[in-house]
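Every protein chain except one is present and positioned as in the full complex.
Chain nomenclature is as follows: A, B and C, assigned in order of appearance, with residue numbering initiated at 1 for each chain independently.
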Amino acid sequence: MSEIKTLGIPTPEEIKQAQIDFAPRCTSAGRVNDKETQGTVEYILNFARKHSLFVMAYGTGCGAIEIPATMTSRYDAERFGIRGAATPRQADVLLITGYLATKTLKRVIRVYEQMQDPKYVIAFGSCAINGGMYFDSYNTIKALDRYIPVDVYIAGCMPRPESVINGFVKLQELIKNGNAGNGEAYREDLDWYRKNQQKVIKNWDFPDKYNW
Amino acid sequence: MEIIAIILLILLVGSILSFLINRVNKNFTGVTAFLVALASGVVFFTKVQSGYQFNFQLAGLDLQWGLTDYSYYFAYIIFGLSVLALLYSIKYMEGKARLGYYYASFLMTILGMLGVVVSQDFVSLFIFWEIMTWASFLLVIYNSYYKIKTKGIKYMIFSAIGAYAMLTAIVFIRVHYDTLLISEAIAKGAFNFEQYIYIPIFLLLGFGIKAAVMPFHVWAPSAYSKSPMPFTTIFSGAMSKMGIFGIGLVFTTFYLSNDPENFYWVRTILGWLGGITAVMGTIYALIQTDAKKLLAYSSVAQLGYIVVGLSTGTELGVMAALYLAVIHAVFKGALFMVAGAVEKQVGTTDMTKISGLIRKMPWTFFVALVSIIALAGVPPLGGFVGKWLLYEALITESNNYILVVVVFFSSTAAFMYSYRFLFGLFLGQEEKETEHIKEAPVTMIIPMVILAVIAMIAGSYPGLIFEPAAKAMEAIGFQNVSWQMSSLTNIWGDTTDLFLISMMIFAVFIIAFIFLTLKGLKKTRYVGTKDISTSGELPKEWENLTFQIDFFKPFERAAAPLYSMNMNKIWKNLGKNLEAFFGFFRKLYTGNGQTYALFVVIFLVVLLLFKDVIFS
Amino acid sequence: MEGILFKILGAFLTAILAFVVGMFYGGLRRKVTARVQNRVGPPVHQNFLDLMKLQSKRTNIAHGFMGHLAPVWIIIAAITVLMFIPILHGDLWFNNLTMKGDLIFLLYMMVFGSLGMALGAGQTGNPNSAMGVSRGLAQLAGFEIPFMLSLIALMLQFKTTSISELMQVQESGSWIIVQNPFAFIAALLASLGMFRYSPFDIVGAPAELASGPRSEFGGKYLGTMMTGGAVFAFIKLVMYVDLFLGGAGNNNLEGIAGTALGLVELLVKTFLLYMIPVFIGLVSPRFRTEQAIQFFWKWPTFFGLLAIGWALYKNGTF
Partner (left out) sequence: MVITPVHYIVAPLIAAFAIPLLTKIHKDAARIVPGIVLFYNVVISFFLMNHIAEHGMISETLAGWEAPWGINLVVTPFTGFLATMVSILGFIIWLYGYRFKRTLKGGEVKFYEILQMMMIAGSIGIIITGDIFNMFVFIEIVGISAFSLTAFYRSRDGAEAGFKYLLIGGFASAFLLLGILIIYTQTGTLNMAQIAERMPEVPQQMKIIALVFFLVALGIEAEMFPLNGWAPDAYSQAPSPTSATFAAVVSVAGVYALIRVVFTMFDVEGVNNYLMVMGFVTMLIAEIAAISQKNLKRMLAYSSIGQVGLILISFGIGSNLAVFGALFLMLNHSVIKSLLFMAGSYFIYNTDDKRITALNGIHKKLPIVSFFFALGSLAIIGFPPFSGFWSKFYILISAANEKYIFLIIGILLVTIIELTYYLRVVGRIYFAKEEEGEPASHRPSINALVAMSSLALFIIVIGVYPDLIMPHIQNAADALLDKTNYIQQILSVKN
């Protein structure tokens, strides 16, 4: 029973460890050229990227129920150029809807790695941000950005379609400014991500060499 | 001594020689056979001209050997394919048992085929036909230790039916027209459907069985797929063309010398037989899981096209048939060699067991790709020319409009098995079991590549084949056959410019290829086939993700009525019923002496009773 | 020399026209779909944005040489067919190599791309791709029958296998849709399968097969395929217009004005034609493969046979 931690005031060591663990790793700013450094071509391309978002909606949790509403007639996300993609190869945005069990996390990572740069991740709902109501569950992960880089968080449990669209608009802004897309960051910090990933995924069987 | 006799003798001696050499040293058998075939081929093409002939007497019959342009055309197929197949055999057969037997039968088959085309009289034709048949029979049963009863015998029985039908016709030609020379028989109108209808029908039956025409095609798939692969190239590529040779000789000469209006039914029946053969061959090809079997059924289908082409009896149609005869020999020869190479390297051609050989055997794949494109009839390779000629002949010059659709359906469905073949062997997941596979030996690759290159060249310059084909057609009764080097024209004057098309395709290919390759060259990665998007799941090593079983199940379901017509079953039932019937008669021999004595007495009484009826 | 230059320039113009129109039609389809579903929908130029985005992907993945070549086959097929189809009748710019190939050639060339792409899809090793290909080829064997029947009817009725000759026929007489309505019906029904919109879209069913043959292609590969697909959509429409709706450009105006008028005519006709499969697709559920095949072998084939009968009646065979 000692392995299950009870809630309580964290010890200083734990706080220190948490600071290391939660250190900001999404350092897209500065890596991807921002508005000032963008050339004209890149600006135009970003414009296209911004208006054409193929979404790989990874329906991991209850949040998936909001996606149909977002996509269909009532909220019509397609007017922003947002449409579903069937496979990660074609997708630009990975949408993590809801909590992630450790079992699911493995698949999410795999999907994320199979997407092509530039690729964006939207963490959708409280669970994906900090564990939400599953904050003390033994088999869900609490913070998505320890395992894959996240561009936009949409808060709420569940976030309504309006806020989903709001999140996408935010992402579009980031893309326009050249601040979104963390594929390269992920590659560079791979060791750190891998360490975190391996910590929760017990039956680790990914290929040793990560071939982006 | 006559040069033809010398060539045949070279082959005969070579056959015996390779058998004997195998007793001494197994390594030289293949080389000997190859050299013999090459030597006879070289002698043939350098020393023998078309128009050559000589007469002699045997068994009190006037016989004649010689070569017309028509038979010369088929000699190209025979020698071209045989030499390549023997070259291919050297490595393919390495380490197999009974090499002497194999090569001796192989050369005997070549002898038989060559004999068939050089025979200008029916008796030598029949003799060589039978030599060809039994020599090939020996090769058909080479592999099938356990299946002799069902596979080899089936081939032999159908061949015998064909041969004896032919013999009947020959005998009657001799009786009615008092000649055994083919040219005289043609001149006297022996193939006329009006006078003695059984003569041409029996001849067509005899040749048709070799050409695997419905409903006598059932021997072909198993015989083709069970033979050693180098031989199957000959079997399907050249020997089946002997049937086409005969059909062309009988039907076309008859058709040209008579008023077509009266014999519309002949052509319709022949055409439909060809069409149904094509369809049935195709739909059975696409449900096969064994690559060899697939190709075998596909051969049946392709022979169906050729028969359809011949059945039109028009210039374009016969040209289509002759062209297809060559191009089919080329691409199907190459494909059987591909299957053989795979079999040699992997040990099986079962498509459910192997996949993803493209990186292991790139040259083989290249040949397979080119040949399959030619087979499917997609421009700009050689197969398209044949398809074009066939369709245009049917549409513009024949009245069989529905037949066009049947043939077209068959060739559309042929896309399916074409794809299935490439996908099954070369594409798909690269499995761990095939990791160690190497490319086939060079002597196996060379003949394949030569055939593939021919298929490619024929797509842009079909005139190279049209030229001898036109001569051949003039030899069987057409006048002034027109052809162009690299464009096709039908009688309505519509043209297709093949050279232009090839150039166009080539240019676009280069541009698109360069664009795709150069764009993001450094950021484009080539990954293995395990790196696929399977809903985030990581494929395990042992997981077989290749889709191979029931590949065309939806089509099967849709075309279920077509599949219910299984000729094989009908023949099998016939065989069973016959045996039961025979069993009944056999019981007349009871083994009981009293019964036999009773028979004698009864027979005597019956004879005495009916003596006035029987004797007068 | 000048002729060749004009030809090359014309070819480029044709290609650009086909590309632009095809892409816009794709966008229009999405817009129309959205409006029918009571949505605003993406802008008409959405497809251009998608294409740009795909081509601007920084990394790409290919599963091997055939996978790499897959879009090339489509482009080859698209451009080649485009060059052999008369866009505007008798026009200097948009006539390319029209007289150098005939309907049989076009028929075969049109499957070239799909087959090539199928090979690429096969090499990816994704089971979904192979399944999609299997369905696609089976469906091909379905709709090619009525299509071929209708083409044969036209060939028989007008004694030509050349598409330009058929346009010539319509210039002097009435449109073929009037002269042989059954052929048009058969071909139109076949075109539903050709466009692969609902109810015949099981080939690349996104949810079931993860977009089927395309499932492993992204970035520049997918983009190039989209380009080819757009050109192909235009080709099919132009071909139908040429065959049945009298073609375009049959006006007496000279020079640029004639061309412009012809283009407008072409756009109107193709757009109207395009809306037929689009609207049918909007209101239809999805056929399974065998249902699709059986559908094509029933009514469209019946109409195709009727068309042949009609053609024979018209040209006096009986």
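The definition used in the following text is that a contact is a pair of C-beta atoms (placed from the backbone, for glycine too) under 8 Å apart; a residue touches a chain by one contact, two chains touch by 3 or more.
These numbers come from a predicted model, not from an experiment.
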{"item": "Displayed chains contacted by the hidden chain, counting the whole assembly", "value": "B"}
{"item": "Of B:Ile141, B:Val342, B:Val370 or B:Ala393, the one touching the omitted chain in the full complex", "value": "B:Ile141"}
{"item": "Hidden partner chain, touching residue among B:Val13, B:Val42, B:Ile157 or B:Ile269", "value": "B:Ile157"}
{"item": "Of B:Met1, B:Leu518, B:Ile549 or B:Ile614, the one touching the omitted chain in the full complex", "value": "B:Ile614"}
{"item": "Residue among B:Leu99, B:Ile131 or B:Val508 touching the omitted chain", "value": "B:Ile131"}
{"item": "Missing-partner contacts on chain B, residue numbers", "value": "57-60, 123, 126-127, 130-131, 134, 137, 141, 144-146, 148-149, 152-153, 156-157, 160-161, 164-165, 167-168, 171-172, 174-175, 198, 579, 582-583, 585-586, 588-591, 593, 595-597, 599-604, 607-608, 611-612, 614-616"}
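Definition applied: only the chains that are shown with their structure count from here on.
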{"item": "Chain pair whose interface holds the most contacting C-beta pairs", "value": "B-C"}
{"item": "Chain whose Cα centroid lies at the greatest distance from that of chain A", "value": "B"}
{"item": "Distance between chain centroids, defined by C-alpha means - chain A, chain C (Å)", "value": "40"}
{"item": "Whole-Å gap between the CA centroids of chain A and chain B", "value": "60"}
{"item": "Set of chain A residues in contact with two or more other chains", "value": "87-89, 114, 117, 212"}
{"item": "Per-residue multi-chain contacts in chain B, two or more chains", "value": "523, 525, 527, 531, 533, 535"}
{"item": "Complex contact set, residues of chain A against chain B", "value": "58, 87-89, 106-108, 110-111, 114, 117, 205-206, 211-212"}
{"item": "Touch list for chain C against partner chain A, complex", "value": "30, 34, 37-43, 46, 48-50, 52-54, 56-61, 206-207, 209-211, 214-219, 222"}
{"item": "Sites on chain C touched by chain B in the complex", "value": "55, 57-66, 68-69, 71-72, 75-76, 79-80, 83, 97, 99-102, 104-105, 108-109, 111-112, 115, 118-119, 122-127, 130-131, 133-135, 137-138, 140-142, 144-145, 148-149, 152, 155-156, 159-162, 165, 210, 215-216, 219-221, 224, 288-291, 293-294, 297, 304-305, 308, 312, 317"}
